[in-house]
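Only a single protein chain was left out; the remaining protein chains are all shown in position.
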């Protein structure tokens, strides 16, 4: 019991809600995106190389295991399994926010287990921008050390902060803190949203501050307004969660906006299959991340998790075959059709 | 009983219908409008200044309590509560049409109570354009004096006049009357619709006549065709109400048209949350007014009304935070996505 | 019994089916058309002049009683009532195809009754283009004489001919016949469709041949494929009717196309209120015709028919008031918003 802090037990509560309740909302836009079929692919599907590189690191596929958990003893097992998958498939993986373990070092093993299980995987430490601002580079360094990470992801979640009872409502000084980190830090800094997306304007600020990559975290998948709405004991906060269910930039729109500014991008938020990963790459992403679709099998066991990843990889492989893409690089040249509201929003972007 | 006149008892009937029956119709267009999320807001949500200025008056927020009632003894209490809220939150507030009290001065206290409860609020007197034409500046002066108003709103409601059994069907000479008023009057003149919106062409006429501001009163919220339809004893008039349920320019479309002509604008008609107020401001409005959403809590009591306004302000504040707007001025620079029919109509406008 | 011919009893069957069964299909497009509200109309609604001129004839309103019936003794009463309405409201009126009475003069009184009841109304004789081609100007002259008509309407109905068991499948020589008629005839020639609309290309041919006006007869109202489908005894023909339920150019699209070629136009096909008539005029029509919506009250009695026309006129008058149109001419200058599929089809037209 002495192992839990408010931050820590919140983490556990999140996990439970995410697995048992309906916490997805909106439309990320993948239904409005179609890839051009190549009827004469000229390649051997089994020889297709789904491997890729991200921040100079070779990875087994563009599937990224998005930041989810850690910080509570009960989350240990999930992190263990996700890490095993990262190691087995050579996938990039992010851990959940390390704040709890930075506040209370006794909780560090729910994170460090990840590196134990995945000695050679590309791991991303995770810290909120608020914690970065308040505790400076020192916390970023401790977070990276905790899991011997190759990179750190700084997450932005102003919506969740705003509607969360214990949320930090003051984000002043954050960009400055980010700029300092990027200047001083020995590892690449990824900046990520967690469900509301990144606009073209914000992307320019972030790359300008020195971010090595942006993780979209767009609207249309896991929805923190929905989560907070379910968590809220106070009816006013529940209502506020509901009011903002629709808030955010759909992943596909955000992806196009961020890509138009020119930097490296991970697409997350509502990707639900290897086809969606392929669409994300065709739209300009380096990697396509998933959180919720991996959490559910990970709660069931290793076999289920590995099978889920196999399925995603098969979907990706078939899609690459059907677009005549031997490599992930080729996939980026696939012709894309965009229709509907997604198209209208993208037209508005420029 | 000697206190009521036909105009007066019509007022009371309206209030009752508005609270008990479904009198909203159509789509104001806010669902087709999305604001760009700012993932790195760089501000303290609690320090955000939701205050604004309108006609050189500082106001507590862009929420305007739209013209609703007065003119019947039974409407007194509602006006009292609305006025208390206006005073408490320093909001602009309009009273309902003062015609009844101008015809029968015994009814004046259902209006003057507003000033008593709100000694320092920005109050708007209210008079129909027909009454202005028929009774001249004198009535406008008496209306302003009755509540010691800072401004007067002249309402246009040709649809209601047209389908109301007792309606005035002749609007000739009204623009001339308005021009005279604007030239001679000591207070700013706001011209407002009541549910059918203002087109670009009409806006040019109104600003040309000297209007200090236009209140959109667009289609998609409270619907007078619906109200008249429910009031009608005669089946022919009920049918006529029904035929015109769809008549009017949606608020968002009208807002864009009026703003394109360059003057000061209040958006009303179907705004249902602080998010809608924020969208209105981002689309160019100075204030966002609400009638029906405030009437219902006002009929329940002071606590309910104040809580409703708190909720709206919280929604507005969160939205400002999530768009990185420290002030209402900042909010006007937020990037806006417009889709669907609303977008098509706006494309048609220019 | 000796009074009926195959053509004649078909007429009666049509009338029965039209009144009892669902014979409307599709979407004429009026829901995609919105007129700009004028909040300050500057006119007296009761003084609005809904009168108009068509082919140099002053008419009581732009409502045209579209060609429907005659040719069977049982249709006499309906024609009588429609004619009385034409006379009373000074409306233009077309009779149904006079072929039956031209084949069998004993049936002529079901048509000539129209002139008896409407001594001063603007009446249109009616003849199919096939009959014109086969019997020449003589039949056109006899048709006009039969009702002392001011003009003749030549109807085109290739869809109905094609799917009707007794249909004439050869339309060769028709344009030539039309050209001759227009050159030689003493009265203006109107060419009309009956539910499939007129394209820009066909309009150019028709005006080129000398037509004085075109009656759209567009898709989206009374649907002859539906009627034939219900009439068909043979399952193959019923099926063919069904296959072509969707065939035709929607009235609004056709109206825009025909107006773009520059001639005089009557809009018919799916107009269902005075608002639709106003929209038609704003889109460029001279008159707006209705068939089915007048047939039903006409089968009930004079009071019902007159009341229906009063309602249509009131809807038109209110719409004119709300667009600030004192005259039908003014209405043509109203700003029109067009959205949806109708807009896409119109964009395709040019």
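By letter and in written order, the chains are A, B and C; residue numbering begins at 1 in each of them.
Here, a residue touches a chain if its C-beta (ideal position, glycine included) is under 8 Å from a C-beta of that chain, and two chains touch if they have at least 3 such contacts.
Being a predicted model, the structure only gives us computed values, none of them experimental.
Undergrad: List the displayed chains that the omitted chain touches in the full complex.
TA: The undisplayed chain, in the complete complex, is in contact with A, C.
Undergrad: Based on the whole complex, identify which of C:19, C:162 or C:336 touches the chain you can't see.
TA: C:162
Undergrad: Which is it among C:248, C:274 or C:288 that touches the chain not included here?
TA: C:248
Undergrad: At which residues does subunit C meet the chain that is not included here?
TA: 129, 156, 158-159, 162-163, 169-175, 178, 193, 196-199, 201-202, 205-206, 219, 236, 239-240, 243-244, 247-249, 253, 341, 344-345, 348-349
Undergrad: Going by the touch rule given at the top, which residues of subunit A touch the chain that is not shown?
TA: Within subunit A, the residues that touch the unshown chain are 34, 36-47, 273, 275, 311, 314-315, 318-319, 321-322, 335-340, 343.
Basically, only the chains that are shown with their structure count from here on.
Undergrad: By the document's touch definition, which label belongs to this structure's chain graph: line, ring, star, complete, or other?
TA: Graph shape here is a line: each chain touches the next, no loop.
Undergrad: What's the call on subunit A versus subunit B, same or different interface residues, using the half cut on shared numbers?
TA: Subunit A vs subunit B: different; shared/all numbers falls short of half.
Undergrad: How many degrees of rotation map subunit B onto its copy subunit C on CA atoms, rounded to the nearest 5?
TA: Between subunit B and subunit C, the superposition angle is 90 degrees.
Undergrad: Just to be sure I understand: the centre of a chain is the mean of its C-alpha atoms, right? Then which chain's centre is nearest the mean of all of them?
TA: B
Undergrad: Measuring centre to centre with CA averages, how many angstrom lie between subunit A and subunit C?
TA: One centre to the other, that is 62 Å.
Undergrad: Express in whole angstrom the distance between the two chain centres, defined as the mean CA positions of subunit A and subunit B.
TA: The computed centroid separation for subunit A versus subunit B comes out at 44 Å.
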